Every structure is written in structure tokens, then in C-alpha cells.
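Some chains have been omitted; the remaining ones sit where they do in the full complex.
For clarity, chains are labelled A, B and C in written order, and residue numbers in each chain start from 1.
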Amino acid sequence: MTVNPVPSAAFASDNAAPAHPAALDALVAANSGNVAPYGEDLLTEQTADAVRNAFESPGAEVLFALTGTAANIIALTGAVRPWELIICSDTAHIIVDEAGGVGRVSGATLATLPSRDGLLDPGQLDALIGGRGDVHRSQPRIVSITQCTERGRVWAPDAIAQFVDHAHRLGLLVHVDGARIGNAAAALNVSPLAAVGDADIVTVGGTKNGMLFGDAILVRRPEHFSGVKFVQKQIGHLPSKHRYVSAQFDALLRDDLWLRLAAHANDMATRLSAGLVALGHRLSCPTDANEVFVDLSDDVHAQLSRRYLLERPVTSAPTVRFVCAWSTTVGEVDAALATLAALPSEQ
Amino acid sequence: MTVNPVPSAAFASDNAAPAHPAALDALVAANSGNVAPYGEDLLTEQTADAVRNAFESPGAEVLFALTGTAANIIALTGAVRPWELIICSDTAHIIVDEAGGVGRVSGATLATLPSRDGLLDPGQLDALIGGRGDVHRSQPRIVSITQCTERGRVWAPDAIAQFVDHAHRLGLLVHVDGARIGNAAAALNVSPLAAVGDADIVTVGGTKNGMLFGDAILVRRPEHFSGVKFVQKQIGHLPSKHRYVSAQFDALLRDDLWLRLAAHANDMATRLSAGLVALGHRLSCPTDANEVFVDLSDDVHAQLSRRYLLERPVTSAPTVRFVCAWSTTVGEVDAALATLAALPSEQ
Amino acid sequence: MTVNPVPSAAFASDNAAPAHPAALDALVAANSGNVAPYGEDLLTEQTADAVRNAFESPGAEVLFALTGTAANIIALTGAVRPWELIICSDTAHIIVDEAGGVGRVSGATLATLPSRDGLLDPGQLDALIGGRGDVHRSQPRIVSITQCTERGRVWAPDAIAQFVDHAHRLGLLVHVDGARIGNAAAALNVSPLAAVGDADIVTVGGTKNGMLFGDAILVRRPEHFSGVKFVQKQIGHLPSKHRYVSAQFDALLRDDLWLRLAAHANDMATRLSAGLVALGHRLSCPTDANEVFVDLSDDVHAQLSRRYLLERPVTSAPTVRFVCAWSTTVGEVDAALATLAALPSEQ
């Protein structure tokens, strides 16, 4: 018996997973005949309706982008002028994981707030509101929060509602980076809308939830986001063969498949999390949805890395991240736990 | 029998066409198991090799992007600082059809040269070289040409080689926007490399040549394009599930399928072009590859528009564009000609 | 007798001239006591009023910048979003002489129109208006014209009024780069307002007209230029000791000193122009204000360059530019003509 020399990507990220068959089937079904390009097709129109319906936002504008990073750039650049301020948590994907793309394309300044695993309190916004109208200061315009957070935490419906309301009272817009919004809604067992509060614009993740690629941008208050369509085009995210994004979203949203896939991923994370605790490991933070953060020593991480690609979040030294996907199986979870249990114990 | 009220997109663009079955099959084949994201997978590595081989450029760096607009932005932004000059023809996609994306992301200035249907002469570059080192002037850095041009013209191998050599002698880099580079190589019956001369960076189109989405960036002289990988990330074009771009390119490049598909599209355009001439219409410019530009009156265009989506290029009033794709059939061509023949003749 | 080895800058540019004593006196007078910085002082308020009065624009917003390039950047960046189009002539300072600053800071695209010595016809705008609302195209937003043009030509009041009105009918804003607006008003013998038509925003040159430094931005329709104050700050053009810009403008505007200085510069150019013609030289274009463009061979230019710094505009090979300033004397003009007359005649 030989050991596979390539570490498994099973828990590396939910974007290491394959696409759900329904997404592929939708591509095959859409692959017929000539269709008006750039989203001027009927399927795209229907799918935009489906997104609006899923979030109970009939007046919303819906755009699609090919990656989550792009969806965030489009949403935030659509909101701000270059002398304005974008506020986010210190773990936010837009500041940590996008190579500065939002700042570069928008020209605006990003200000970070310390967070509890990516969660913020409404009152933290107050200190950033000063300087309105003062030409020497970047003008606060929008706050971006993440649901689930980059530490796998889920905002409770009350918490996000209060946060959004407070931001609105302060004259701030709210963006929700919902790369894993399905996991949040499934974990909370509430509607997608309840999971984003009264946010003004939402990035709706598709890629991590079973699609090959594609995220949507739900512009709930289009009057504040003039120009999103131009930004989308300017960074090359208006796909010519748009039907292939639309078809996948259409398939995933149908009969709430996306929420069922997300719930499964959450369940696998719960199983993994419980198993890690049973093995005596300490969770770095609670497991709310489909990501598990656990404290593992460098030595254990190094040994595990021979079998699994596992990321250490940049700023949290002892933490190792496991992500479960729609496709994660009980067998994979149990095998990972068994691998960990079999490691020689540390001194 | 009723007339379909929706105009056909058959000749609207080659991105109105569906994907070739081989591209879809490749997606299905790639859709198995967990794979390292963001292009860290084996298939992506192999596909990059395939692109290098197709262009006989073993030392090249290869990146992929999700749209042609993005590929152009990445290539050109990778070459310039914001005080430099990008030179292109007056018909270039980057200045006419990308909403100013290249200028916005790079911060650089674009200067356009008058062209013969998108073709340029080497000597036209000379007038733009003045002002090197003068801080009051944008500094000439790269010239972007298109093969096939946006008017469907093909640069002959000698012409492009001389143009590139002249640009190099002037200290300019050369980018080839090869959204339809397969059509050019097929039309010329030369190797892809011969079709791009000794260009420094090439956008290699996949979307218009049978893929669902995806274009490659062939960085033939990486030393002049530091940072392309960061630009790619910053505008959201490093796909997380990268295997789905790679798989399609792999399929299309295999056994030169892409060139055969392009040749078929070219053949259909030749047939259509000949048919138009036989009907007494005047071509706006020669049909070199898969696009046909023909002078049609507003009245004829209006009547045709009830049956076909057909674009009038912005700056060329009497011209109507027909694009043939890998999937265009003889039947479609002949039906279009029959439709045109049946229109009431003009006064 | 020895020849001065340093060529004279007498006709190099109107910014080679010193400042008028009134400007210096105003600095001395302002240099007393502590004053609120960043333009929050009384003198700045009064000077803004003086600018408004000079242009009969009581509802205008007035800002100051330290250079003309900056004033243009602030005015145009204040008007556009990065997916919009700025239209200008092919000789415009903003495209030829500012190293791409407007494009870099605004992110917008600049489109140039062929011109008669910098003058445009209203109808030239029509071709650029297409594509409104089309996300693939940069959206036309503002046209920038120069009065006097970079070839020393002056728009007649009727011509500029018609041009501005036509632009407005097309939904375009109009910027006037008035680096030499005083020379234009003086040459036309009309009010400054008549010299800019009903333009929406005007760069009012001070530096070239007798100040040490400083240009104003007259925002005649502030509702279209939100954010100019932030752009001004963001590129470092809100001077902390603002009184020193204001004091100079105050001195120059008082009793129309600026117009008298400009008229003198124009007179000197008229004298020089007539002298050149009398010597048998061919003017490259009519001398309307304080700049003279004359065709001189490379040989003559080379000989002259030993005595005078004289610029050859980049794109106009045989042309040499002489600029007269408020401080140019009859003696200087006649000496230059004598120098030229004494050159060995060409073969």
C-alpha cells in the first residue's frame, strides 16, 4: 500500500469542490442555438427574477459576475467616489484576500474595524463617522460585512438587522459579502433576506455553493449604485456567453437546491467540529456554518499537510481552517478525523 | 405558420454561438473530486503547456481570464505605468468596446491611429515616439494590434512581422488582441505563432472559438510584464475553480480542434460573403476570416433586423456586420441570403 | 563683445516671465499675522467673489489651484465617472502636455477631435454621442475646449457660444481651459464671460498672466461637479497658506489689471508677427493673441536656439512658437526680429 503523494484538497476550501450535477446539466441544456450575448437573453432575465424572488426584493437590480472578488469590486465601486470611505472588519475578504482590488478599482480608502471573528457591533461605526464634509477626510459611505464571516461565524438575524439599521441611521450604506450566504441562511434556518437584514447590496455566492463559477450582485437600492453595470463591463465581468452563468444560478435556485446543498455542507462541518473536540482539540471559534477553525500546532499542521491542503489564515497563527462543501461526505470527514487521531501525539 | 417574433442571433456575433461539445465534455470530465483552487492544479499546468506549445513559446508565462476584455486589461495593465502610452488603431476593441476599462484600470493614456479596417502601417508609429523622457508627455510603451481586426481583416504574416519588428526598433512592446487569433491562423494557413509575429504578449481567444467562456494570456516576454498575476487577481479574474477554464482550453487545443473550428467559421463567412456579392451588395471591406461587413441601407437593415440581430459598428454608418461561428451551418447562411434576396428592393 | 552662452527664455513661454510687481506687492501685504489655513480666511472669500464678478457668475463656486494642469484635472475629474468620456481637440494641453494626468486621476477616457489650430466645429461632436447607455462604450460627458487654443487661436464669441449651446443640446457639459483666457478676452475686446460662452466650468489662468503661481476654477454649474473640493485636496492642491494664492488673484483682478497685462502681451505678439511676415516668413497660423507660430526650417531653428529657447510643438514639425508675456518689451521683440534677420539665409 502506498501513500498518495498529493495532499487531498478535500477540506482546502469549498471552491476545491466540484460543481453539482444540476449545474452541469443546466450548462448542457443551455448549450443550444444562438442566443443574444452579454445578458440580453431570456434565460438571464428569468434568472435575475429568480434571484430577486429568492431575496424577496422585487425592485432590485441583478447583475452577475464570474468570481466573488469581482462581485465585491463591482458592488463597492458602484457605491463610492474615490474620496469616500469603505468600512469593513479586519478579517474581511476585501481587505485580506483580494490583493487590494477594491481599493485599486474604486480609488476609495478602506478602514478596518477590529472584530470578533469577523462580527462587528453597531456602535463600532460611530467613531468612523466624524469628519463628514471635511475635505481633509475620506467621507464614510458604505460598510461591508460578511455573512458567514471569514471565520465561519454567522450573524444572527437580530444582530444583522440592528447593525444595518444603525448603519443606515448614520447615513451609511451596507454591503453584505455573501460568498457563503446560502450557508448562513441554512444555518439560521431563516430566509435569505432575513440573513442579510435590510442590506443595500448583496454579493450572492454561487461558486462556493455548487456552481462551476458565478456570483450574483443583488442591488436592493439601485438609486445608490449608479454605474454598477459600467464597472462590471470595465473589469471584464460582463460575460459574452452570459447564458452559462444564468443557467447555473437558475438550476441552483430552483426548489432551493442551493440552500439544501449549503445545509449539507454545514452538517458536515458540525460533524467534523464535534469530532475535533472529541479528539481533544480546541476550536479557535465556534463552528456556525460550513467552516471549522481549530487550534493546531505547527508540528501537527505540518504532518497533516502531507495528507491535506489546509490553510492557516494569515493573521491567526495557531489556527487551521477546514472547509466543508456541498460534496463533502461523511466518509471524508471521518477519514480526516482518523488521520488526525493517528498522528503521533505532541510532546 | 407564424414567423418567429424573436430575431435570430445566428450572425450577431461568434459569442452568440453555443459551446462546442468537446468543451462541455471537458467540463464534465473535469468535474470530479476536490482540486486545489486558483490554478494550483495539474490540469491547469498541463493546459498552460499546451498554450505554450500551440504558440511555440516555451519560455512564456500563461495566465487565463474569464473574458476577452479582462485578458486585454491584464495584458496591457501588466505592461504600463500610469504615465505611459498605449497605442492602438481607431477600431480597437480596447478603445471602442470595453467602456474604457483598460484606461481605467491601468491609468495610462490610449492613443489611436487611423487604420485601414483595423490594419496599421509600421511607419504610423514614428510620429508617436516623440517626447520620450519629457515629463510633460505620456511615454510611449506598447502598441496593441488585433488579429483578426475588428473589421474582420487579417494581418499577413509578413505585415505583422514587419510591424512588430518596427515597433521593437522604436522601443515599443507589442500586444496582439487575439480574440479571433484562431480564425486568423486558419485563414492564413500558418502557425499561430506566425499569425502573431514576434509579439511580446498575446490575448488568445477561447470564448469566440467554441468555449463557454475563457481566454488565455500568453506572456512571451515575462520580463516586461511584472505584475500580470496581481492585476489578474485584482480585477477578479483568477477563478477559484480554475479547472473549468483549463479543461476547455485543453480540449480545444487538442489535435488543433480550435483551428478546425475557426476554419469552418471562415468558410461559412466566405460563402456568405460571396452570396452577398452575388445579390449585388457591396462589401464594406474584404472578407478575410469569419466576419462579413457589407453596406446595407438603413431601410434594409431595419427589415433584416426583424429576422436577425445584426450590429452596425458605431463609426461606420452604412455597414452591417455578419459573424460566422464554429457552429454556423450552410443552411443558416443560405437562409440568411434567401431572406435578404426576398426583401423588397429599395427605390 | 561676447555672445551670451545661455539662450534667452524671452519668448519660451509666458511662464518664463517674472511676476508682475502688483502680485508681489500683494504677497507682502498679505504676509502679516496668523490666518486660518486652507482657504478659510476672509481674503480668500473676497477673492472668490472677485472671480465670480469678473465672470458675472454670482452662483458659481470658486476654487484655486497652484498650477494650470491641476486646475484642469480638478475641473474634469469633478465632472466625470471613470466610465465616461472627455472630448477635446487633438492639440489640447490635457492630452498633449500633462503626461496623462487627467486620464490617470479621473480614470475616464479622453477622445480627441481633429481641429483647426485647436478650434472645433459644433458638428464634430455629433459623431461621438452614439453609444449613450450602451455599457460597452465610454459615456460622453464633457467636452474641453481651450481659449486661447494651444495654437494661439481665439474662439470668436459667436463661435464659442454656438459650440457650447450645441454641446448642451447633446447633453454634454463644457469645460474651458482658460490658461490664457485673459488674452482671449483682451484680443476679442469682450467681457471674460463672453469669451467663455455659457461654459459650465472654467480654468482661469493666473500664472501665465503675471502671477507667481495660481489658477482658479470657476464652477458655473456646481450641481454637475460634486466633489471638486475633494479632488482638489486629494491631489494636494488645497494650499495650507491659501492667502498667498488669493492675494495675487485679488491684485490682478483689481481694476482689470489682468486684462491690461494680457492686452499688452497680445500687442507684442502682433508686433512680432508682423515683423516675421515682413522678413518673409510664413505664419503657421494667424496670430490671434499672445502666441506666434511661424514656419522655420530646422536649420534656422537650430541657429535661433543658440540665442532663444523656442519650442517646436510636438506634432507640427516646421512650426516654431514665440510667446509674448505681460513683461515682453518692444525692445525684446525688435531684438528677436533683428537676430532672425541677421541669420545667414538658407540655401
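Just so we're on the same page, contacts are C-beta pairs under 8 Å (C-beta built on N, C-alpha and C of every residue); 3 or more make two chains touch, one makes a residue touch a chain.
Remember, it's a predicted structure, so these values are computed and weren't measured experimentally.
Asks: Starting from the 3 chains in place, I would like the total count of identical chains in the complete complex.
Replies: Number of identical chains in the whole complex: 4.
Here is the rule we go by: only the chains that are shown with their structure count from here on.
Asks: Mind having a look at which chain is the central one, using mean CA positions?
Replies: B
Asks: What pair of chains has the most C-beta pairs in contact?
Replies: A-B
Asks: Centroid of chain B to centroid of chain C, CA atoms only: how many Å?
Replies: 41
Asks: Cα centroid separation between chain A and chain C, in whole Å?
Replies: 51
Asks: Taking each chain's centre as its mean C-alpha position, how far apart are chain A and chain B in Å?
Replies: Whole-Å distance between the two chain centres: 33.
Asks: Specify, in ascending order, the residues of chain B that touch 2 or more different other chains.
Replies: As it turns out, chain B has residues touching two or more other chains at 98-100, 104.
Asks: Flag every residue of chain B that touches chain A in the complex, lowest number first.
Replies: Going through chain B, the ones touching chain A are 8-10, 12-13, 15-19, 24, 27-28, 30-37, 65-73, 98-101, 104-105, 207-208, 212-213, 230, 233-241, 244, 309, 325, 327.
Asks: Taking the touch rule as given, give the residues of chain C at its contact with chain B in the complex, in rising order.
Replies: Residues 82-85, 95-100, 103-104, 107-110, 127, 130-131, 135-138, 314-315.
Asks: Under the stated contact criterion, what part of chain C meets chain A in this complex?
Replies: 38, 81-83, 107, 135-136, 139, 227, 229-234, 238
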